[in-house]
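Other chains dropped; remaining ones untouched in position.
The first chain written gets the first letter, and so on, giving A and B; residue counts start at 1 in each chain.
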Amino acid sequence: MIVVMKVGTPEVEIERVSSELGTWGLTPEKIVGKHKVVLGLVGETADLDPLQMQEISPWVEQVLRVEQPFKRASRDYRHGEASDVVVSTPNGAITFGENHPLVVVAGPCSVENEEMIIETARRVKAAGAHFLRGGAYKPRTSPYAFQGHGESALNLLAAAREATGLGIITELMDSPELDVVAEFADVIQIGARNMQNFSLLKKVGAQEKPVLLKRGMAATIEDWLMAAEYILAAGNPNVILCERGIRTFDRQYARNTLDLSAIPVLRTLTHLPIMIDPSHGTGKSEYVPAMAMASIAAGADSLMIEVHPNPKKALSDGPQSLTPERFDRLMQEMSVIGKAVGRWPEPAVVLA
Amino acid sequence: MIVVMKVGTPEVEIERVSSELGTWGLTPEKIVGKHKVVLGLVGETADLDPLQMQEISPWVEQVLRVEQPFKRASRDYRHGEASDVVVSTPNGAITFGENHPLVVVAGPCSVENEEMIIETARRVKAAGAHFLRGGAYKPRTSPYAFQGHGESALNLLAAAREATGLGIITELMDSPELDVVAEFADVIQIGARNMQNFSLLKKVGAQEKPVLLKRGMAATIEDWLMAAEYILAAGNPNVILCERGIRTFDRQYARNTLDLSAIPVLRTLTHLPIMIDPSHGTGKSEYVPAMAMASIAAGADSLMIEVHPNPKKALSDGPQSLTPERFDRLMQEMSVIGKAVGRWPEPAVVLA
């Protein structure tokens, strides 16, 4: 931590600040510049709040952080090595991670009825997906929009899991549903709107199922890693980060701006696996294939793609869903890129 | 709702779309333009999702909403009249609303101990504030930062209420704490990070205490009114909207961008009372007075201002807190503007 004092700070005030910092267990080193004096802090500073420290004296101009505020999420925490998140599914263990093949998650925005979810599961399984996504509890902007079928939808996901062997990823919206969601899901999703619902993060951190943490729509990379840190600090090491588009000034054509540079940025900062959701990331099915291809080329470890047997009748997010036919074709297109970069999975042994 | 068909749509497809829309209970009227055909939809369209409707045919170019998506929150819902949110406090009933004097809420970011919260309450009361704010449960970016004293802090707020007669506003972060927060708070605050925690919105909508709904940091005005709509639709008509700064590209000096134009915009769209929080809105105490003054001049119904007896020792948000002395002076400065616009409260009769 670096404390920059204002031009003209009296020497006695600098001494006072130094000795006050000393009482915090820090050892300030003074650098006398041409115009300003700077105090460099040696010691355990990761838990300190720069804004807090600024209040130590009206003569403090700014406080600059030199250490990253996240620890367990940092790449350094694993000495530069990527972490693997292994999820067991009826079809076998699937590993999310930098040194493993791409993992494909597909399925509808929400679970509508048994026939549609099982049909979708069979179709995406046949095309090569490893996980089925599908919402039982749906965060919707309007209270008058379809809110998901809740617990009964979880039972339908279980049926689809049994029918196909696919792992299940579904969203948890509120802590009272944690137990039931954890019972049915192989991976628990925390949605973008709950990325800073810190109570919920602590609770999914205190249970064992892997967690898919979507980036909030105005969350910085640092905010996002700090949200992951909540889960890791509570004891659950199995966190997958999912970029799903951020909110910017241009929302006319694509609903969000898919931030693919998050891939190389996260790679240098964290050991956690990285998933991209081009369906929410663009909001329109016609833009999904190009962005799915780009994600693989940029080094994503996993993709989440919305597929619906009949998008025009979907109860939610139809416009961003691919038909099963388009998804089949996209998997072919993606395999070309995936093989080129050495991340395409070997054909799975089909158990179902 | 207006459905715009692409250039060159076959006549037969237009007929098909029209008749399909007919099965939804809508009566499309066809307008034949120079290049395009447009279908105007007559009927109950407020619950329809434009994105959904776009999927009805690949020939649909766009679907434009003509009705606002919020109903109970809209100004029209009360035939253009403002609503009053009346809160009873030991010092008497206080009314938030366009046709009432400015309501001032002040206090520390978080409740730290009995002495500090009671001292702060006495000071802000003496300066003219009507409510005491103070966090018992604190949403913090880092899991390693102070998270609030929880239920014991609620007891200290109760003591401060008894000592001063001020009403209490405190944040609810998670549904399991709803009952205890509702027991102690006169107004329940939903924070910016939970603005789209729809489960929580439904629950505060299903109880009786008034709700202060802070704007999410990337929430549009429409998102925000839809969040209020969740509370109203669940049965609680007492919602106060609080602008607290949005996230923009410039975060170097002010931490957020306080969007004061929300005041005139909301005034035309909704009947709900409007509060401004210049402390979170700027993140620095030195910018708070100017923005507090501006808020009153722009027509705010209420202000929330952070005050801490010793900001440099504050456990959270010290840099944006005013000292009690600066708050005294600010109340004097604000009274000049408040009187000029006819919104300054008469001195309250002191009961305590």
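By our rule, a residue touches a chain if its C-beta (ideal position, glycine included) is under 8 Å from a C-beta of that chain, and two chains touch if they have at least 3 such contacts.
Keep in mind it's a predicted model, so treat the numbers as computed, not measured.
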| item | value |
| --- | --- |
| Whole-assembly copy number, given 2 chains displayed | 4 |
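Criterion: only the chains that are shown with their structure count from here on.
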| item | value |
| --- | --- |
| Residue ranges of chain B touching chain A (in the complex, touch as defined) | 46-47, 49, 51-52, 54-57, 69, 137, 139-145, 147, 173-176, 193-194, 196-200, 202, 216-218, 223, 226, 229-230, 233-234, 247, 283, 311-314, 316-319 |
